[in-house]
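What you see is the complex with one protein chain gone and the rest in place.
Our next item is chain A:
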Amino acid sequence: MTSTYKDSGTASLNDDEEFTDILEERRRNTDLGYALRTFNPQPYKGAPSCSTSDLNKAVLESQYLRYIAKEIALETGSSVEKVRQEARGILEEMSHNLQLGFIRLMAYTFNKVFKRLFRSIYVNMEGLNMLQQAIQESPVILMPNHRSYVDFLIVSFVLFTYDIPIPVIAAGIPLASMKVVGEILRRSGAFFIRRAIGSDKLYWAVLSEYVRTIVRTGCAPLEFYVEGFRSRTLKSVVPKLGMMDMVLEPYFKGEVFDITLVPISISYDRVVEESLLALELLGVPKPKESTTGLFKASRVLQEDYGCMHVNFGRPLSVRQLCEGKINRSEYNLIPRDLPQRPSTEIQDCVNWLAHLIVRTQEEGALISPWSLMACLLLQAPITTLTEEGLQWHGLTEKTLWLRKLVLDFRGRLNWPAHTPDSDVMSSTVALHHSIVHHKAGRVYLVQDGNPASQDPLSPEEKVMRTAAAVLMLVSYRNQALHVFVRPGILATAIHITKSTQKDELFSFFCFLRDVFSSEFIFIPGRASQDFDEACSLLQKCGAVYISQQEVTVLETGLEVLSFLQKLLQPFLESYQLIFRYLCENGAHVFTEKQFLPAVRNLATKLILSGDLHTFEVLSSDTQKNVLSALRRLEAVTKLRASQQNEYKVNKAAVRRTGDILSGKFPPESLHAIPDARL
């Protein structure tokens, strides 16, 4: 079977994971025949069949909602009936209306679209088989990453193809307001959640009861994005815990025997929205989701987006994962229908699980040759990329070197087998013609000119234009980042501290891990495991020698260490710049609205003057991550009273963090001993 190949790199135990192209058969048969195929899935064995109206009725009549309605009525002085009426309205806006007919319609349309967009959609059959098993045994939560709008219904599409029950999917409310499409999505199983629910108690109550009822009854698999939204940077986002709390509560309260979490990693050779994402990060607002917008976007159908991989991870038993970590008997003394704030033990466990899922998604993602090239392109001086061009030959050689390193680091690489490396390289560059072009043995960064306009660009505009191209590269680099982060942080620690002492390196490693934990995914409480992993990977690739107390850099390892250190350099530079801004330029109290453009202006100036070498600090994502890092380190506090997202900065603390980061002081051993059970 030609459409099946073996994934050459492996991060998991299964060495020979097989991916099958599901489009191949679609191309051979008619779309209509496919859409009308018999669909006869094996549902969860404990679940009574429950219709949409049964589900909604169960939610509205739940003890929990009755209780909350009474409470709200008391607080607001309105009648219980009125509050319940309001709850009904919320539920109407929210609830899905999954119908097989619409799944067929969806499948038909997707077939048409996907066959145009992608050369292949690869799915790992073993993961699907395990999922099929798991779905019969306990309620299943499907947890894909979210890198593109294209993947919103991809899981449903795959499950329909393989006779597995169709999930209901948590979606943002903007999708619901799209004409016709909103309704189609709703009937394809989407349910809609408002953004910024804040302190709307009734909304929370309806939503959480709705989600819990779906899980408790197991009437359909539930799909949601634990990252909360589409990652604009193609890098994993620190998980949001709201949905996770709701989904897991039925297990904590003993209402189900177990819950199965299935991490799903979706990776693209080329992301449909690549340029939109970069512009958005630079402060150009994203277009509102609208049906007409969708049709306008149809020009994207003309392009080639390579392959898509949908990797279904091994189903994880919540029961097994939580064993020994939590004591569920804390729910024994209050009726389970009443709201109860979970203990910190349970909250920590939820947080840990959410991080674990995102890490697993990362490990399941496939790294394309293009990601490796992006890593390398970004390490070249910007003028080389924009003006002189980078030597093709050198890039090829370095990319092949990096391929070996990724495999050493147990990354999951998607490098086409049986194809000469030079062909892989040039077809990759061809696929990404919107970002780079290859001419006369050199590679250049493509900068989206505006040929229609005769006005010459101002220097600031030029910076932004370059930045847009660079941020696109950055996002593809980010797809590979998770493989390098841990050894990269160790390499950075070695570079900054110049120490060989293991304990010193460990404490600096922990400090960096703390500072960057909004940037990269670290599983809470696993600092020492992360450190050990970093050590062993560096040792494995021959970069360092590790003894009981010391980490010695080897001559042969300089290339690796320098690559890794340069890979993370943009982050350090960006953080330092923003620290500097906060200490020197900013006021003591500022709003996010002031902060973002001010940092951007300062950075632009410094780039123009040649004092700053990274464009990444221009990204609003980086800027926001720095803010949350500082909040976590308690150098910045959010003012509670303010409506405007106001922050108060402790300049001394920021300066101190910056000084530690630059190696002036060693980090204090403020690092708490990690919870042994985590």
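Basically, a residue touches a chain if its C-beta (ideal position, glycine included) is under 8 Å from a C-beta of that chain, and two chains touch if they have at least 3 such contacts; residues count from 1.
As a working rule, contacts and distances are computed from a predicted model.
*Asks:* Between "WD40 repeat", "Alkylglycerone-phosphate synthase", "Myotubularin-related protein 7" or "6-phosphofructo-2-kinase/fructose-2, 6-bisphosphatase-like isoform X1", which matches the UniProt record of the unshown chain?
*Replies:* The chain we cannot see is recorded in UniProt as "Alkylglycerone-phosphate synthase".
*Asks:* Touching the absent chain in the whole complex: find that residue among A:N327, A:T419 or A:Q529.
*Replies:* If we include the chain that is not displayed, A:N327 is the one touching it.
*Asks:* Can you work out which residue in A:E255, A:E303 or A:E646 touches the chain that's missing from view?
*Replies:* A:E255
*Asks:* Touching the left-out chain: which of A:R37, A:K201, A:K240 or A:R336?
*Replies:* Of the listed residues, the one touching the omitted chain is A:R336.
*Asks:* Spell out the interface residues on chain A facing the chain that's missing from view.
*Replies:* 46, 254-255, 257-258, 327-329, 331-332, 335-337
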